[in-house]
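Left out: one protein chain. Kept in place: all the others.
Up next, chain A:
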Amino acid sequence: MTTATWESRAPAGHYRFRHVARMEWTKLWSLRSTWWTLAITFAGAVGMAVVVGANTKNASGDLTNNALAGVIPGMLTIGVLGVLVMTGEYSSGAIRSTLAAVPNRRLLLAAKTAVYGGSVLAVGEAGAFLAFLAGGAALPARVPPPSLGQPGVLRAVVLTGVGLCLIGLLGLGIGAIVRHTAAAIAVLVGGVFVVAQFIVMIARPVIGYVPITIVGSSLGAVQPQGDARHHILSPWSGLAVLCLYAAVVLGAGAWLLVRRDA
């Protein structure tokens, strides 16, 4: 029997970050759940801003922060979607196809972080700005709406979108560590929303370091900027702490991803 000799048709070179990012982009946006989740997050933020705005009696208080209130439930949806970006691969078995295409696992997690982080940053910023504008427009005529030119207002709106993105990345990192969807969501919801409330009852000063407080009261606040009396971090300290959380969780996720069998 004569056999042909196979000449590899693979070109020279190596897959790069941009290839992996394209792969992850295609994967993220080819799931209907992504569109639904982000649409709900967006609609929730804007819808709640309108309700809060329309029910505002007077100009006392932080009207910008009020308009951004709808972002808090969005933390849950975006965090859970972040978890699913990772755990969905394991529950379906798709992780084997993914790692066969991209055996460099650190590069894979980096691409997921960039693609998911970038996507939810865009949605978070769009949601925060539209919520701010809609909330202002819904205010009764006698209450003057806040403007982006006033001190601290632009910062509060921008950092709220950034906060949403960081919560999403926290979810992604938890997903990489825990791998099972239900368990990872439990850790996310428990860590970010529930356990935090209990810790606060025992140790009040910790409240400023709880993710939900950072997004709601540090990042999204025009004033007071940090409130030592109520243990609230300043916007920039809050941002730094939240970045640290996301970095630690993603770092641990990458470390485990490289070491564990898929």
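The definition used in the following text is that contacts are C-beta pairs under 8 Å (C-beta built on N, C-alpha and C of every residue); 3 or more make two chains touch, one makes a residue touch a chain; residues count from 1.
Here is the rule we go by: contacts and distances are computed from a predicted model.
Peer 1: For the chain that's not shown, choose its UniProt protein name out of "M67 family metallopeptidase", "ABC transporter domain-containing protein", "NADH-quinone oxidoreductase subunit K" or "Sulfurtransferase".
Peer 2: Matching "M67 family metallopeptidase", "ABC transporter domain-containing protein", "NADH-quinone oxidoreductase subunit K" or "Sulfurtransferase" to the record, the invisible chain is "ABC transporter domain-containing protein".
Peer 1: I'm checking contacts with the chain that's been left out. Which of A:Asn55, A:Ser97, A:Ser147 or A:Gln197 qualifies?
Peer 2: A:Ser97
Peer 1: List the chain A residues touching the unshown chain?
Peer 2: For chain A, the residues touching the absent chain are 3-15, 19-20, 22-24, 26-27, 30-33, 88-89, 92-94, 96-104, 261-262.
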